[in-house]
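The complex appears here without one of its protein chains, the remainder shown in place.
Labels A and B are assigned to the chains in the order they are written; within every chain, residues are numbered from 1.
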Amino acid sequence: MLLNSKLSSRRRPERWPYLFIVPMLVTLALIFFYPLVTVIRDSFYGGSVGGLSYVGTANYVSLFHDPIFIHAFVNNLKLLLTVPVTTVIALAAALILFENIRGWRIYRVILFLPYIIPATVVGLSFSYLLQGNGILNTMLRKLGLNFAVFDWIGSTSISIYSIGAVIIWAQLGFGVVVLTASLLSLPNEVSEAAVVDGATRWQKHRYVIIPQIRETIQFLMVLEAITALAWVFPYVYTLTKGGPANSSMVMDLYIWQYGFGLGAIGLAAAAAVYLLLLSSILIFIYSRLRRKQTSS
Amino acid sequence: MIFSSFKRASLTAVLSASVLIVLAACGSNSSPTAQKTVDPYTGKLVYWFWAESDVPGSTAWMQAAIKRYEALHPAISIQLVPQGSDTLQGAFETTAQSKSGPDIAMQWATLPVLTPVWRGQVASLKGLVSSTEMANWLNTSENVSNGEVWAMPLYLLGQPFVWNKALFQQAGLDPNKGPSTWAEFLADCAKLKAAGITPITMGDKDGFFGSWFQGTVGTQNLNSVKDLQDLYAGTAKFTDPKYSGYLTLLAELKNKGYINSDVSSIDLTQGWQTFAQGKGAMTWTTDGNVASWIKAGMGSKLGVQSVPKVGTGTLSTFYTATQSISAFVTSWSTQKEAAGAFLTWIHQPENLTSWYNATKAFPADKRFDSKLITDPIMKQLYALDTLPNQLWAENYAPPQVDSQGLQVAGQAILSGSSTPTQAAAAVQRVIDQWRTQQPADWKNYKTWAGL
Partner (left out) sequence: MQKWGAALYRHGFLVFLAIASIYPVWFILQTSLKTNQQYLLDPLGIPLHPIFGNFSTTFSAFPVARWTLNSVIVSVFSVLGATLIALLASYAMVFGKMRGVQVLLNTNIALMVIPPVTLLIPMFILMVDLHLINTLLSVIIFYTGLFVPFSVFFLVNFMRSVPYELIEAAKIDGLSPFAILRRIVVPLSSAALFTLMLVNIIYAWNELLVALVFLQQQNSRTLMAGLALFQGRYSTNQPLVMAGAFVSVLPVLLLYIFGQRFFVKGMMAGIGK
């Protein structure tokens, strides 16, 4: 990575960069900072629309003791488990495609489809797949695999994992395309050299190829983690609506339910602040890890 | 930030301007202003409409009705904006925050209507609709606060208990006799199960069945609406068996295998479709579904009645019916008289007839000619819907308690993740939470209920 600012020893102050970032700053101020300030302010108010009253930190305390909110928080953390799973599967698929098997271009086209399908369509079709007597269970029963039949979205203990599976499905294609692109841009000498040296395929992958695309993998994992924390609402909403019995509740759905559905915007705002805190902590950890990496 | 000062500086102008501009954006030529003598047949109205989910075809009918109205009164134009079920309450609350939006809005009866009323978001109908007119409306008691009626009903929605006569016969039960007591109900379920038929088929993924079960079965040891009001806003506790006993009954049905095994993963509509496919013998449904099943040829197989009797309170003799959705005029509307005139016109006899013929849903008006109903089962349903003793208990629950409490309890029982005791305690916790989080709404509820 080139460190431009360190190259020139004569540090002539330039003004144009500051001008160029103005549109970005204005946009961010309007779309993010202004609403965030409002949200933080709202979080200290209770009641709902038309009847708001100042309650100090009561919302934060209430959420801290609300078993549903805590459950949502834990669920979001559980969804983070999808990150390594998605990455590993995408990597496996990308490596296979990389080896130029027949029809790999077609596979890649098809595997990207889930990414472009809107969440409502995903929710509709997967509901039919995952219902108690849906397509998946019917097939499993036909194949005699009754032990594998579960109530995927109707059981409180596994509903969140089913949602995790759908998220993996939706994100997989993006990962495959990104990783394939990265692999294809590697210089050929790298993989050829390993073959000459007599390495097995697995060794070749592990020690030669994967480290080369490490940064891409990290980039991908960051995006997937961000999705799992903050962009799962459409999937949860259409698949289970957070149920049954709030077992698959996640934080952004909680915010929607209380803020938009019930008008308790103060409580929803406090929940949003908690979500932002969690995300900030994770980003902080990530940037620390990156700094350690680039310096080592 | 800059916008805060912008808001503060020009709030009044912006608020009235935004209403005008929202209306003007529809491309109208007239510019509505506050007038001294108001002509109720001039101007532009925006009507946020919801009924399609209850009554398929209602949106098309309303659109056609509006065209007829506009032909009668060329100086008025009405824009119909259909609302989605999932955003019905949220969209209204969001628009209410900025005190702008539709002239006529709709919300489900009682609490969802009265909450905006208490928040000052609804205009009084006095002076907008004559009292002689309103006297013809049915079920107006569902939207009364401070001695006046605040919203208009459109149709009646009953919640009949339905059974499949052919499947009853197959199990050796009398096809013409539905279970009238809980003991009979359990006995019928046992016989059906023994014959390899799923006794009850419902869908609870969306949670509504939990509220419905509470409303039809769970209120049978109560004596009046006052008991419900006392529960939500007074001193009664949900953990008292007269309120939460029904959870044990629901658990019993589930544990004995009388309910379809995928109940927690299919939604209400799909559960009904399963019944229509003949895969279950009994279900709770709405008038509209019965009508469409008759249309699909199932008429001879359907038996309808009120839910089996299991309690001893006065409410155990009540039928579950409501106006479902109610229309009201918003407090910020600048076209209140025009809105009132339109609402009055919708209830004129010729429109009632036209509505029934198009949708087969029963109009909520005394002037409806019930001789238009020809099908024997629909006649039965109409008789049930117009019984003097009715209650749709869900209407009396604050929306938060309904969705977070009653519906969640139903799902917890049906998915086997809570015992009835645990579920009851959870509902009480939600009631307490609502009171803490929404003290203004609780206070209004108490005043309204006379507690």
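The definition used in the following text is that a residue touches a chain if its C-beta (ideal position, glycine included) is under 8 Å from a C-beta of that chain, and two chains touch if they have at least 3 such contacts.
Remember, it's a predicted structure, so these values are computed and weren't measured experimentally.
Which of A:Leu91, A:Leu111, A:Ile160 or A:Leu262 touches the hidden chain is settled by the complete complex: it is A:Leu111. The hidden chain makes contact, of the residues A:Ala58, A:Leu81 or A:Ile96, with A:Ile96. Considering A:Ile158, A:Ile210 or A:Ala230, the position touching the chain not shown turns out to be A:Ala230 (whole complex).
Those residues of subunit A that touch the chain absent from the view are 1-2, 4-5, 7-8, 11-14, 16-21, 23-24, 27-28, 30-32, 34-36, 38-39, 42, 89, 92-93, 96-97, 101, 107-122, 124-126, 128-129, 134-135, 138, 169, 172-173, 177-178, 181-182, 184-186, 215-216, 219, 222, 226, 229-231, 233-234, 252, 255-256, 259-260, 265, 268-269, 272, 275-276, 279-280, 282-283, 287. Contact residues of subunit B toward the unshown chain are 3, 6-7, 14, 17-18, 21-22, 25-26, 48, 52-54, 56, 60, 79-87, 90-91, 94-95, 97-98, 100-101, 206, 208, 268-269, 272-273, 276-277, 286, 288-289, 292, 296.
Heads up, the rule we're going with is that only the chains that are shown with their structure count from here on.
Interface of subunit A with subunit B (complex): residues 29, 33-34, 37, 46-51, 53, 62, 66, 68, 127, 130-134, 151-157, 240-241, 243-247, 257, 260-264, 267.
On the subunit B side of its complex with subunit A, the touching residues are 1, 3, 87, 89-90, 93-94, 96-97, 116, 119-121, 204-207, 260-267, 270, 399-400, 403-404, 408-409, 411-412, 414-418, 433, 436-441.
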